[in-house]
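Each chain you see keeps its place in the complex, though not every chain is here.
By letter and in written order, the chains are A and B; residue numbering begins at 1 in each of them.
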């Protein structure tokens, strides 16, 4: 159900796909989505199209910069979001040699009814899928500042 | 006022434009926007850049996959959103032979003041346009679970 936009400077198709794989793997590990819940849009850019500050917040960035924007169901706790950020950068570094400093992530939270997975239906309008129900239950029990 | 991002595998310019036409037509029919309220960004992708699960939620997807993300004023009811999803896929199938299973839709709801249609002004900051006023009035009367 999340929709993931990945923007990076053009390297090879294998690199781009490896980046997408790593991000998806991190999402399944940290935000509780099923392995099959994968919808990603890769945009490969020419020199000059991806603009980043090379040192904002004391983070040294290079042309290996990757911007990831994830549209997902609202309700993950701060802890879960932080875990997501950490795991995405860990797996990108381990598998694709991406520098953690080069990974910029932005989340867009929406209601479950704001997705259609196909067939012209709002699959989540009337009932949350199991993984979101479970996530919500966990959050209710343990998170002091869920929102 | 809605901003529509359409991501698809590269076919022909005529196909891409036909897809955009169908989506816009469906929006005018279901969410009450004027015909002139059309702002769409088409991104045509190379093989491997659009990644989708071929069977998540028992929906069989192919490389005809199209991802549509619509930024629009908040407040449509679940019924209206469901009508929108259904009509987009119907018209895409009728006009462009797109399989309904291949149509993924994501909505991003925003405040009216979060749009500028041009001229550096926030056209909807102080007064809602007629079509949004009408939509809201209808929603107030008939929807048990508007949000």
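Points to keep in mind about this one:
Methods note: a residue touches a chain if its C-beta (ideal position, glycine included) is under 8 Å from a C-beta of that chain, and two chains touch if they have at least 3 such contacts.
Quantities reported herein were computed from a predicted structural model and do not represent experimental measurements.
Whole-complex copy count, one sequence throughout, 2 copies displayed: 3.
Note that only the chains that are shown with their structure count from here on.
Distance from the chain A centre to the chain B centre is 22 Å, each centre being the mean of its Cα atoms. By the touch criterion stated above, chain A contacts chain B in their complex at residues 3, 13, 16-17, 20, 34, 36-44, 71, 108, 110-111, 113-123, 125.
By the touch criterion stated above, chain B contacts chain A in their complex at residues 7, 43, 45-53, 55-57, 59, 61, 67, 69, 78, 81-82, 85-90, 100-109, 147.
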